[in-house]
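My questions all concern the structure below.
Note that this complex is displayed minus one protein chain, with the remaining chains in position.
All chains are identified by letter, namely A, B and C, in their written order; residue positions are counted from 1 within each chain.
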Amino acid sequence: MIKYVDIYDKDKVNDECGVFGVYKDSSDDFNIASLTREALYGLQHRGQVSAGITVNNNENFTTVKEFGMVSEVFNDKAIDKLGDGNIAVGHVRYSAHESLDRAANQPLVMRYIAGSLAIASNGAITNFAEIRQQLEHGGAIFQSNSNVEIMSYVIATERCTTDDLETAVLFAMDKLEGAYSAVLCGPSRLIGFRDKNGFRPLCIGKLNNSYIITSESCVIDSLGGEFLRDVEPGEMVVIDETGFHSYKSRIKAYNTSMCIFEYVYVARPDSVIDGVSVHNARFKAGELLYNEHPIDADMVCGVPDSGIIAAQGYAKASGIPYGTGFVKNKYIGRTVGTGKDKKKRLLKTRLTALKANVSGKRIIIVDDSIVRGETANHIVKLLRDAGAKEVHMLISSPPFVCPCYFGMDIHNKESLIANRFSQEEICNKIGADSLGYLSVSGLNQIAEGADVGFCNGCFTGEYPAEIPRTIFVDKFAKKINKK
Amino acid sequence: MIKYVDIYDKDKVNDECGVFGVYKDSSDDFNIASLTREALYGLQHRGQVSAGITVNNNENFTTVKEFGMVSEVFNDKAIDKLGDGNIAVGHVRYSAHESLDRAANQPLVMRYIAGSLAIASNGAITNFAEIRQQLEHGGAIFQSNSNVEIMSYVIATERCTTDDLETAVLFAMDKLEGAYSAVLCGPSRLIGFRDKNGFRPLCIGKLNNSYIITSESCVIDSLGGEFLRDVEPGEMVVIDETGFHSYKSRIKAYNTSMCIFEYVYVARPDSVIDGVSVHNARFKAGELLYNEHPIDADMVCGVPDSGIIAAQGYAKASGIPYGTGFVKNKYIGRTVGTGKDKKKRLLKTRLTALKANVSGKRIIIVDDSIVRGETANHIVKLLRDAGAKEVHMLISSPPFVCPCYFGMDIHNKESLIANRFSQEEICNKIGADSLGYLSVSGLNQIAEGADVGFCNGCFTGEYPAEIPRTIFVDKFAKKINKK
Amino acid sequence: MIKYVDIYDKDKVNDECGVFGVYKDSSDDFNIASLTREALYGLQHRGQVSAGITVNNNENFTTVKEFGMVSEVFNDKAIDKLGDGNIAVGHVRYSAHESLDRAANQPLVMRYIAGSLAIASNGAITNFAEIRQQLEHGGAIFQSNSNVEIMSYVIATERCTTDDLETAVLFAMDKLEGAYSAVLCGPSRLIGFRDKNGFRPLCIGKLNNSYIITSESCVIDSLGGEFLRDVEPGEMVVIDETGFHSYKSRIKAYNTSMCIFEYVYVARPDSVIDGVSVHNARFKAGELLYNEHPIDADMVCGVPDSGIIAAQGYAKASGIPYGTGFVKNKYIGRTVGTGKDKKKRLLKTRLTALKANVSGKRIIIVDDSIVRGETANHIVKLLRDAGAKEVHMLISSPPFVCPCYFGMDIHNKESLIANRFSQEEICNKIGADSLGYLSVSGLNQIAEGADVGFCNGCFTGEYPAEIPRTIFVDKFAKKINKK
Partner (left out) sequence: MIKYVDIYDKDKVNDECGVFGVYKDSSDDFNIASLTREALYGLQHRGQVSAGITVNNNENFTTVKEFGMVSEVFNDKAIDKLGDGNIAVGHVRYSAHESLDRAANQPLVMRYIAGSLAIASNGAITNFAEIRQQLEHGGAIFQSNSNVEIMSYVIATERCTTDDLETAVLFAMDKLEGAYSAVLCGPSRLIGFRDKNGFRPLCIGKLNNSYIITSESCVIDSLGGEFLRDVEPGEMVVIDETGFHSYKSRIKAYNTSMCIFEYVYVARPDSVIDGVSVHNARFKAGELLYNEHPIDADMVCGVPDSGIIAAQGYAKASGIPYGTGFVKNKYIGRTVGTGKDKKKRLLKTRLTALKANVSGKRIIIVDDSIVRGETANHIVKLLRDAGAKEVHMLISSPPFVCPCYFGMDIHNKESLIANRFSQEEICNKIGADSLGYLSVSGLNQIAEGADVGFCNGCFTGEYPAEIPRTIFVDKFAKKINKK
């Protein structure tokens, strides 16, 4: 029943997402549903497929979750429905899959031996197939293929043989392999926990006397709160009426390994992750890019929005003026996560080159990555059509050569352009005068001084933890025993 | 952890509903989603809260379910999304509860040890609390408090230790007490099963070479199919590529006991249940009502729509002309199942008395039941305002005196008007010149000749099966062990 | 530029509709928007395409109008938006046209020389083309092809040369030919007016101290009000702070001519129009039908809903028992006004024959009319499939042979089955054992004693007023002078 595979599984829903939890102190007087909505606005860049909030009001759980952006799901009527309470968790979901399963929307609210739980998670469980198979053999039923349903089950199972929820979660962390940064709302406590490698960010803040646990520190800032610290890899933090508590998982990773692509692209520049500012990491990537690829030009531009800061770093290091090369139509949504055809159509009108600033100049254009090469090709063409004399494209990360098993939606090897073409061929395909990537050794320096190590598996194929040995295929059971 | 109670539990979702399943023969060429929508239109009177369809297309399950009427949930876009397939199940849900849990909408689709299942059920599991507690002690998690999730779990558990789905369902039927008429779509078969008492109807039909299993025979007629027979109490029927199979549950009920109120009110008059026409049962109730309450009057009217046929029976037996006394505004929805305030407001404009036909006459008005007395009072007032000289109200069933534990939403003892006032007091409260109910012995004759016995527990307090010993209170675990 | 035609114009929007107006006395305390919504529920049978309400609150006009049923357009949010006020008008719109013009939804609110006006009308202006052409030559612009926009313009034009709104409306009535029953809300008064022939109904009621003007008396009853009288043909009634006033148009019709088909089909049976109960007229049609077509049978049924009462009349006259032959699925909308394909699909599941009551019997089935013959054919087939031994179809009106120019959506000659086939051929086509229509002389007796004469033009081709001499074709101007 086990099948070894080297491609990324399509039947499994990834949990690349943003999470948020708040434990409201009785001395504070904000509305908890409204606050959580504001927080999810600050996490929206991590997932635009669905949004959800669960409010715990004296052990009564109310949930609103639906496909759509935060602004669509959480109108004032939804906030009224959620009401107020003392604990809340929220989630924004990313999905690269065409067909979307409503049952995988989060928070997942479940009732089990010890009451109710609401969980919101970001990551990917690498021993998903093994755990699920084991649970199914015990009679379990599943309403989705989501990581979070598996996590819930493992916690519920552990809870049957432990004295309290904290122990159950710690034991569950021993069993769950892979990447996860999760928040959990129990009957009377808020829990946050992060896998032992620390693949995804998770941090703690304070808003007056209330505690916040969330994916990125920018959320704490935008709510006017105070950043306390990151949840450490392998740590579980608990907030209840007796205050803040920290527990460590018994099993440690050999090395911690935060996803370095969070700094390059995923996170917001105003977040600080594991001790390093995302803005500064991107700026430094730009400076290092100049060290590796010094080019003579009249202006450095960034591709909006993710290439802007690295371009400013390059400009500073090189002394070449930074300028605005493109206008982005902010009324057309982010392309990532939408259908391919729509992507092309939107690409056309989303960016226009700023002719008046580009015409007649030798341009260096900086972007964070190249996936399929279509966007890069379009951008070079826009600049040439606008009269640029030369167009040099620089990428603030190395080429993608391997899939990610720890929560990023990076495609299988065959679809990655860097596995199919040489750098020179890619340069020709996108039509640039030159093309340069940041080297892996350069990448490793962008977040120097961080409290954690890094995973750069998608650039190197060297993964800091075991990748899935078994691929979960939803239908296999039916094939062999289908009555 | 167990609490004995005598009131009906508010935390538990009832499954008074309509179910439908179809196994499409390869020689037939209808669209299975479209056909199931048509079928659900024919079951809409059994539940207006939510509607759902699951289509199995070569083991790929697609589901659309949502709050709302069939016409709202299943626009053409939804039907397109469902596509075609070889097996489908559908469900309409009734709910008397104010706050509605989306996770209880059906069909429930689950994945378990042997693939995927979609279940749609009508009824109430009376040992719900015991089963749930037992499952929770084994680490199970629940996403709703619905009967159907419990049923799914029990089937999944049985499947772990049996050879095929049929055996698992049969074993599950041994464990599940109470009322249930359910359809189940497995990877390659359609299964229908009915509790051993046969509390709720379930029947089998044929459409060309395809098989249908559904709550009421009217659906088979409206689709142009052929009625075959009822599923017997305690029977499981299976349709797969080898044809039609029937199995009997090992445990038999002492007596079968179809809900007699299905004949009085719930079912559609063009359905035939367990060998007796609903129309004929209602007509006979009217005739018996005349035997018990012969009244001298100028015209017999029925309260639209459920009192119409009994009124015609009374008219025939008495020789008093039948006439139309009310016009019902068909653009205002059925009041059952909506909020109390809305109910009052709608009551006002939904019916108007037909003055021209009522004025100056002595009127007998027939209705199926009195719950709180508000509607009856309103109806008598309408007739008097329209100039009726006398108004005699006759009810084609006995007074409700006990709750129903087997799937009808009949209220706790305190809220039933017949437990709080004498018949004379009720007559005064509603303002009628006289009031008469059909006696229990009369009621027992309305469906004479049926293939089953009847449950009249709500009228007598004598239940044909054990009522719940334990009340399920969702929060109890939290109270004693709330971490 | 003028084109004489004998078919009904497709470019022109008909105003077959329901209208309602209320002038709220300061001593009353209902919410005017809410009351108007209740009233529109009672008129919904006259139009299901769009619904609209305008509330005048001290000369501030607020309007909500949209495509959809009353229940869809007027949720509580819409009612809140409308707020309260002292005058309101409401409208439900019927339309047989596939492509629907939003700008023709009513009430039409306009601002002109003397402030604001909101008009809601039911009918058809027969000199539409001439008036519109004349206005266009004066520089007028039109945002729709609706009758009501023309009516508004004529009133506005008259107002420029008269002293008050009443005079302007009276003068406009002189110019507007055809059928119209309209309500109009001016800055400080409510006006109702009815064309001199009285083609469409319009009546006056009182609710406590407030006045109501509406299409049908059933609305007044359902609101708990008191019916005062009909607006007379050629009469304008005005309610303002000084009370109720009546004015007569200077020009009188040779004979008044209420549409007799209102009694047969359009109006609700609990309405009384021009002194005759709609229920009684239908019952009498059934009795007359027996006189003209005495048939030996076992049961008389009506096609729900419009044939029910005539069937009861036939039953009484003949002594043959009346019985229920069909169950109508009330969850599927009225077919009139929907697309052809949808019509067919709905037809299939909307009605089912009540086998238990029909099988083995000789059935007389009564309906109000035959348009294309498809429904009749379907009904006969349903009865035969249910085991009826004989099926005799009787129609409570004569065959349609001519179009209606006065507000009914009756088709052009070619599409009317009675113009294409003999009665015998139609009987064969629908598969009945016999077919009988009520004669024109019978029809003329159904509403004997009414205060008005009748139009039966669609059955006879004899129209009581001039039919349109010119056909309005929206595009003609473009064709000859298209710059």
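What we mean here is this: contacts are C-beta pairs under 8 Å (C-beta built on N, C-alpha and C of every residue); 3 or more make two chains touch, one makes a residue touch a chain.
Keep in mind that this is a model prediction, so the values were computed, not measured.
Student: Could you tell me which displayed chains border the chain that was left out of the figure?
Tutor: A, C
Student: Which residue from A:270, A:374 or A:451 sits in contact with the chain not drawn here?
Tutor: Counting the whole complex, the residue in contact with the absent chain is A:270.
Student: Quick one: say which of A:22, A:53 or A:70 touches the chain that got left out.
Tutor: That would be A:70, which touches the missing chain.
Student: Among A:134, A:255, A:324 or A:460, which residue is in contact with the omitted chain in the full complex?
Tutor: Checking the options A:134, A:255, A:324 or A:460, the one contacting the hidden chain is A:324.
Student: On subunit A, what residues meet the omitted chain?
Tutor: Against the missing chain, subunit A presents residues 38, 41-42, 44-45, 69-71, 218, 221-224, 268-270, 272, 277-280, 283, 305, 308-309, 312, 316, 321-324, 327, 329-333, 348-349, 352-357.
Student: In terms of residues, what is the contact footprint of the unshown chain on subunit C?
Tutor: Touch with the absent chain occurs at residues 59, 108-116, 136-143, 145, 152-153, 156-157, 159-160, 164-166, 186-189, 474-475, 477-478, 481-483.
Here is the rule we go by: only the chains that are shown with their structure count from here on.
Student: Excluding subunit B, which sets of chains remain joined through contacts?
Tutor: A | C
Student: Is the contact between copies subunit B and subunit C built from the same residues on both sides or from different ones, judged by whether over half of the numbers are shared?
Tutor: same
Student: Per-chain Cα mean versus the mean over all protein Cα atoms: which chain has them closest together?
Tutor: B
Student: Indicate the whole-number Å distance between the mean C-alpha point of subunit A and the mean C-alpha point of subunit B.
Tutor: Centres of subunit A and subunit B (C-alpha means) sit 47 Å apart.
Student: For subunit B and subunit C, let me know how many angstrom lie between their CA-based centres, rounded off.
Tutor: Chain centroid spacing, subunit B to subunit C, equals 38 Å.
Student: Spell out, as numbers or ranges, the residues of subunit B touching 2 or more other chains.
Tutor: Within subunit B, no residue touches at least two other chains.
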